[in-house]
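Provided herewith is a single structure, encoded as structure tokens, for subsequent inquiry.
A single protein chain has been omitted; all remaining protein chains appear in their positions.
So, subunit A:
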Amino acid sequence: MRLIRIKHSAMASICMCHFILQLAIVFTVVVPPIVDSNTDSYWLLRIKSQLIDPLGALKNWSPTTPICSWNGLTCEVDQTRVIGLNLSGSGISGSISHEFSHLISLQALDLSSNLFTGSIPSELGQLQNLRILLLYSNYLSGVIPSEIGNLSKLQVLRLGDNMLAGEITRSIGNLSELTVLGVANCNLNGSIPVEVGNLKHLVSLDLQVNRLSGFIPREIQACEELQNFAASNNMLEGEIPSSIGSLKSLRIMNLANNSLSGSIPSSLSLLSNLTYLNLLGNKLNGEIPSELNSLSQLQKLDLSRNNLSGSLTLLNIKLQNLETMVLSDNALTGSISSKFCLTGSKLQQLFLSRNKLSGRFPLELLNCNSIQQVDLSGNRFEGELPSSLDKLQNLTDLVLNNNSFTGSLPPEIGNISSLKSLFLFGNFFTGKIPVEIGRLKSLNTIYLYDNQMSGSIPRELTNCTSLTGIDFFGNHFSGPIPETIGRLKHLTILHLRQNDLSGPIPPSMGYCKRLQLLALADNKLSGSIPPTFSYLSQISTITLYNNSFEGSLPDSLSLLRNLKIINFSNNKFSGTIFPLTGSNSLTVLDLTNNSFSGSIPSILASSRDLTRLRLANNYFTGTIPSELGHLTELNFLDLSLNNLTGHVPPQLSNCKKIEHLLLNNNRLSGELPPLLGSLQELGELDLSFNNFHGRVPAELGGCSKLLKLSLHHNNLSGEIPPEIGNLTSLNVFNLQRNSLSGIIPLTIQQCTKLYELRLSENFLSGAIPVELGGVTELQVILDLSRNLFSGEIPSSLGNLMKLERLDISFNQLQGQIPHSFSQLTSLHVLNLSHNHLHGLIPSTFSGFPLSSFLNNDHLCGPPLALCSEETVKERMSLSNAQVAAIIVAIVLTSTLICLVMLYIMLRIWCNWIKVAISSEDGVMVEQKTRNGEYWNMNSPEWFPSPDKQNSSTTCICNPKIDAEARENTLVR
């Protein structure tokens, strides 16, 4: 755009030079002008006085100089009046004076490409002789004055690239001589005035990049001389008027990025001069009219990003001048026609990505021998690539990703010497990379990821010395990384993750000095990092996780100052991590599960953008550096499973964005810093398996987003603060094995999302709060074992319908097992042992092992010994009325049954007597007992007896129960 403008002003200045020369010749005969208000010079000097002219473009505008020699002016042949003023690109600022209106002979006014501000003065409408008005590329604001419509001789009006707002004035329709109207790149709104149809001589209409809305006026069909219609990047809606087809002169039509809907009118096929058609980014639907094939002059066609459907009816054999076809991001179906291309086709770019096209690789395309770029990605193409692919000798980009292509890459691909980009990822390609690939000297990108390719990475690939990007992630490549990889001096991306590569990293890799991303994770690579890595000065990401790398890191790695992401987790690296601290741009450092030792370098805190620091499961010693508190972006801090000592630095509470703080399984000591409670984003806090003492800080109740709170296996004492109830999102709460005392705070019932609660192995006392029964999402476990709880088990615990494991063993609980426990239908591990419970074990528990109930006072019933009469009585006495009713019912029913049976037996006996068969009675007795099962059929319930139900439920999870029981006994 700028380029064109510069050309413009250059041309203008050349003309100007000629003019000045001519003037110089006639200068001597011209009388110096007299300054009075009727002359142009008077007004021009007034105008000059209002302008800021830092480049001195108006320097020779002075009363002593003949006006026709003034810079930028064109005079009439008789040297009396100024007819042209061209100050384009002169760096002038100020506003456009209304006094321009006094230059009444002016035919051309060009103030374009300056720094003019303010509005366009309406007085310009008085310049009745004006034919050309160029104000584009300034900082003009306000509206287009309607007086512009008075300029009846105006032929060229260009106001674009300003900050003009408001609507396009309707008076524009009066400019019947207008050939060029340009108002692009402003802030105009409203609709395109229908009066545009009055502009019979209009050749170019440029409305691009505004906020125009409404329909494209049908009246535009009257602009019969229109060659360029550009209205892209507006908010135009409605259909494309089919009347546009009558614009026979149209060569360029650009309506991209609007909200046009409906189908593409087939009348567009009448635009026989059209060379450029761009409708991308609208809401057009329906099929592409096959009539468009008659646009024989068309060179560029873009219909992408619409909702076009149907098959691809456009054919290059008809569109013989077509160079670019873009139909991406539509819903086109079917295959590409066999007549698509003919030899001699001019097609260079074909973009059909992200449609629903299917079929095999279109062999027809191989006739498009001028083609440079083919993008068929994101379709449903299948089958193998043709070996004759090398017919496309001009091909630079082959983009076939995200289809269902199969088979191996044809070796002939090595003959396409112009190939630069090869995108084949997301298909089902198999087989090896052909060694012929090494002949592609221009190849700069090869993306084969997400395929099923195998074999080794051919050494020949490293002959492709133009390569900048290699991505083979997610294949089955095996063997070593080619030793000669260092030949790829331009390589910036090497992504080999998730293959079966083995062997060491070749030392030559250090010579890929432009490398920015190196991803070798999820392979079987081994050995250590070669010292040559210190040459990779541009590298920002190295991921080596899930391999078998070992050894210590070369000291020289500290030269890598641009490192941002390092993930070496799950390897066997050892030694210190200081070599990784050369960069202060780290965002992720993950060294989980290695054998690193030494201290955690405090200099890590100089990477102020560090978000994830994961050093878990190594042999780090020393203290947690308090400098980590400077890491205000830190989101994840995992130092667990090391040998760290000392306190938790209270400075960590400055890491306000921290969500995961995992310091478990170290040898940390001291009290828990109450300031941790200010970490509002904290979701997971694990300080378990350390030597912390003191209280559980009540301030932790401030971490309102906390989901997992694990403080188990420490020496914490005092009471559980009631503020725990503020943690209403809490899922998992574990205080197991501390020295906590006092009662369970009743506020626990507010933790309604708790599904795992472990308070075992403490000195908690008092009764188990009734409120615990309100935590109805408890599911994984409720473990209160090995405390000093006393009193009766609250029957509210029977509400924990989802609870799968309940352990309240080793307490001093008394009384009976509540009836309500029969509702604990999800329970599959139960431990009530070592308490002072007595009475009948609910029948629903009879499937649990003996160990669930051992060492109580007088528990009885299955699986323990049967209860004595007294126990049963005692149990029954709880609900005398019910029992009475049941007894009455039983008595009545059994009497009835007895009577019925007596009757039946009598009948049978009678029959037997009659038949007089001498058989023994035992068989009969047995049959009757078996028949006894059928009573269910007659009973009002249609479920079997409760006892049966229990036996079936318990046997479901018997193996699990045993395992869990063992686990429980091993705790101490």
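Simple rule for what comes next: a residue touches a chain if its C-beta (ideal position, glycine included) is under 8 Å from a C-beta of that chain, and two chains touch if they have at least 3 such contacts; residues count from 1.
Going forward, contacts and distances are computed from a predicted model.
Asker: Report the protein name recorded by UniProt for the chain absent from the figure; options are "Leucine-rich repeat protein", "Exosome component 7", "Mic1 domain-containing protein" or "Peroxisomal biogenesis factor 11 beta".
Answerer: "Leucine-rich repeat protein"
Asker: Which of A:N86, A:S171, A:S304 or A:S640 touches the chain that is not shown?
Answerer: A:S304
Asker: With the full complex in mind, choose from A:K48, A:K391, A:H660 or A:R737 the residue touching the hidden chain.
Answerer: From the options A:K48, A:K391, A:H660 or A:R737, the contact with the absent chain belongs to A:H660.
Asker: Please pick, from A:S263, A:N278 or A:S607, the residue that touches the omitted chain in the full complex.
Answerer: The single option touching the absent chain is A:N278.
Asker: Hey, which of A:N355, A:N731 or A:Q749 is the one touching the hidden chain?
Answerer: Selected residue, touching the omitted chain: A:N731.
Asker: Consider the whole complex, including the chain that is not shown, and state which of A:H495, A:R737, A:R786 or A:H834 touches that chain.
Answerer: Hidden-chain contact among the options goes to A:H495.
Asker: In terms of residues, what is the contact footprint of the unshown chain on subunit A?
Answerer: Within subunit A, the residues that touch the unshown chain are 1, 4, 136, 158, 160, 180, 182, 184, 204, 206, 208, 228, 230, 232-233, 252, 254, 256-257, 276, 278, 280-281, 300, 302, 304, 324, 326, 328, 349, 351, 353, 375, 377, 399, 401, 421, 423, 425, 447, 449-450, 469, 471, 473-474, 493, 495, 497-498, 517, 521-522, 545, 567, 636, 659-660, 683-684, 707, 731, 752-753, 755, 777, 779, 802, 825-826, 942-944, 948-949, 952-953, 956-957.
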